[in-house]
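The structure follows.
All protein chains but one are shown at their positions in the complex.
Take a look at chain A:
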Amino acid sequence: MESWQLLINTALLGTGRQALPELQASDALYDALLHIRQDTENDREEVLLKSGALLMNFRQAGMMPLVLPEATITACLPESKPYCHPDAVGSLTQVLTLGSIALTRLWMEHCANAGCIVPARLLPLLLEEAKGNRKLREPLMACYGNRGQWLSQLNPDWQAMLATETTTIEEDAWTTGTLSQRSEALTKVRVTNPEEGLQMLMDIWKQENAATKAELMDCLRTGLSAADIAWLQEATTEKSLKVKEKAWKLLRRLPLSNIVQTYWQLIKTAIQAVDGQLITSDLALPLPAEVYQSGIDKLPPSAINMTDETYQLQQLVAHVPCSFFTTYLEQDMSTCLQWLTAAGFEESLLTAAIRFEEEAWIIAILENTHTFYPDVFHHAPPKVLEAYALRFVEKEGSGVILRMGAAKEEWGITFTQQVFRFVAMHPYSYNMNFFLELAHLLPIAILESDEKSYFGDILYNQQAWKNLRDKLFELIRCKAIMLQHFHSSTPQ
């Protein structure tokens, strides 16, 4: 055993139990150790401490570098894209300081669009941010260059930011991944090849439990088509209630499915056009059992001011494409909408338009309605949506701001002014953290607009709003500088 280790072992056990054994060493060191040992003035502890001091000095004087041929690293590939301009990098630093994920993402998108990459020294910081925030992953991967890819390979914590062969990832995830990874893999396949996705699900169907089946079935919403009807119809006979519900839910989204066609036949018995007028009559209740099994409900006992017939008819209307009515009533969309709205079916029509992605109907309904429908926001085109939101921002401000926060395009100046007006009147409901994640939506032009012109004489809590406004404007200014840097600077 090496002398140093022997000395440590003796010290661990204690010289009270065992004295330090004679240490093996080369000539001069041996003589010095022997001298310590033979000095009768030294007790056991002193022999150990003095020998240790000698060995320590001997070791540190002769310390050598290590030789480990297996210790290697593969060099990163050279970058093919230029680094973005230092000014733009400066604005990224500011964005990161503000802590806005939305602006960080926007910065990355602009960087990628400019054909540039992030300077290497900032990559660890950004990869760490992206590790904790999924929204940043793809934008970062578009501008992290070979260095970012290389770092992600080295750090197991950054594997999620690794761009690898898609097929390998999906195959692995589908066979051995967690449920959410499997769902993700199946959804990806459904995007490019819906038939293959369905086949994948059919192949594993029998070996899965009900919860997994229900979860994976949800992925069929992507790329859902008439080709799925037969299999979904079969799935409605499954034992599990959860699976059955999912199957019906998907079938209700397919206009050619038997159930939607059944709904339509029932609607036709209750709604007719006679002499250029819409005539509605009561449904013949009860409806066929299959209709109730598919998810149509009877009027709850607590409901008032509505008949069961109307309640069920409204549900049926909400489950057939709006376009069926134009053919059936032999009228254009505008007239159909007018008639059906007057008959109390506006909300059902909007629900149907959203379900069957009938954009023209959504636009028409939103342009004419006097009702605020929060659920419509994800489905309407930006221009129509903003005009719609603007009509309700004063009365339904919090709902409007919340829903418009998910918008994909920057807000218009008028809408933003009205939002600020609402926020100024409710300053304690909103803080800077809320707006940090909406920074990408706030237009820079608001910095130039005169506050008085849109505030008018309204009463608001001046100090609270001013504090928030200062921070908000700093955020928007940061965005302005960032965009200016990207527009004016050339890559390095």
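For the reader, a short list of remarks on this structure follows.
What we mean here is this: contacts are C-beta pairs under 8 Å (C-beta built on N, C-alpha and C of every residue); 3 or more make two chains touch, one makes a residue touch a chain; residues count from 1.
Assume contacts and distances are computed from a predicted model.
Of "Hydrogenase expression protein HypE", "Multiple sugar transport system substrate-binding protein", "SWIM zinc finger protein" or "Succinate dehydrogenase", only "SWIM zinc finger protein" is the UniProt protein name of the chain excluded from the display. Among A:85, A:105 or A:147, the one in contact with the hidden chain is A:147.
Considering the whole complex, the residue from A:16, A:132, A:301 or A:456 that touches the absent chain is A:16. Of A:56, A:211 or A:256, it is A:56 that touches the chain left out of the display. Interface note for the absent chain: among A:123, A:140, A:283 or A:419, the touching residue is A:123. In the full complex, chain A contacts the hidden chain through residues 7-8, 11-17, 43-46, 48-50, 52-53, 56-57, 60-76, 90, 93-94, 97, 120-124, 127, 147, 150-151, 154-155, 474, 477.
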